[in-house]
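Other chains of the complex are left out, but the ones given are in their true place.
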Amino acid sequence: MTETWFPSLKTATPQEGFELATKLARVGVKLTQPSAEVRDKLRTAYEQDVAQLIASSQVIAIHFQTVAAANNYWCD
Amino acid sequence: MTETWFPSLKTATPQEGFELATKLARVGVKLTQPSAEVRDKLRTAYEQDVAQLIASSQVIAIHFQTVAAANNYWCD
Amino acid sequence: MTETWFPSLKTATPQEGFELATKLARVGVKLTQPSAEVRDKLRTAYEQDVAQLIASSQVIAIHFQTVAAANNYWCD
Amino acid sequence: MTETWFPSLKTATPQEGFELATKLARVGVKLTQPSAEVRDKLRTAYEQDVAQLIASSQVIAIHFQTVAAANNYWCD
């Protein structure tokens, strides 16, 4: 991925920060499995798998910690 | 989700902060599996599955770290 | 749960803080599976399951990080 | 457990801090499964189980973060 996909951790609102965290969780998968075709095939399965949905939610939670700290919890 | 569902990390009490953390854990699942129908079907199963209940509790714990820090641990 | 069950993160000692962390880990499960009857049935099984005992210990550890930080590690 | 088993997060050295983290990980299990008899029976099994050994190491790592921060990383 030579394009710029991640210019900043700053977001205007907590909600946009949560969406950025979700994106980062997905990019983490993409960097490990670069084939879109394989990921699409896998997605159908794991979207029905509770353990994987909760695991995905956990990765989002970890990234959201980072995004929230970077934005000083949107308190400024 | 174009509506505003997450305006602030601030809550009046630790208990409300814990409830916000629980909500964030659920939204993390929702953003990965947007179909309410599928989620409802899955919920029946995982609510009987100890591993998934503890995993859910862990995601809540991670989000609660963020919410508690954002509220300066309700010490102000 | 409309009652107040979580008024403060402050505790007098690290040990009470650890007990609060344990309580928070259990509430995280309770908010996901509100039926006491189902939880009691599940408890018998998971208390014999090493993986779930260690997973529970991990959720306590994450909450204890939050409680300890809120109490400034009981250094004041 | 009405006795005092956890008076302080302070330790003299990083090594003692690591040992405290190990103790906290075990107490987390103990608070979930209070029967020493059951825990002894389970221990024999999980000490041969790589996944559980690594999971235990992870809980120690999380507690060590807390202990290290409480001791200002033993820099004072």
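Letters A, B, C and D name the chains as they come in the text, with residue numbers starting at 1 for each one.
One rule holds for everything that comes next: a contact is a pair of C-beta atoms (placed from the backbone, for glycine too) under 8 Å apart; a residue touches a chain by one contact, two chains touch by 3 or more.
Here the structure is a predicted model, which means the values were calculated and not measured.
Engineer: Out of the whole homomeric complex, 4 chains are present here; how many copies are there altogether?
Structural biologist: 6
We take it that only the chains that are shown with their structure count from here on.
Engineer: Taking each chain's centre as the mean of its CA atoms, how far is chain B from chain C in angstrom?
Structural biologist: About 16 Å separates the centre of chain B from that of chain C.
Engineer: How many Å are there between the centre of chain A and the centre of chain C, using C-alpha atoms for each centre?
Structural biologist: Roughly 27 Å separates the two chain centres.
Engineer: Could you tell me which residues belong to chain D and also touch two or more other chains?
Structural biologist: none
Engineer: Quick one: which bits of chain D touch chain C in the complex? Just the residue numbers, please.
Structural biologist: 4-9, 24-29, 31-33, 38, 42, 45-46, 49, 51-52, 55-56, 58-59, 62-63, 65-66, 69-70
Engineer: Along chain A, where are the residues that touch chain B in the complex?
Structural biologist: Chain A reaches chain B through residues 13-15, 18-19, 22, 47-48, 50-51, 53-58, 60-62, 64-65, 68-69, 73-75.
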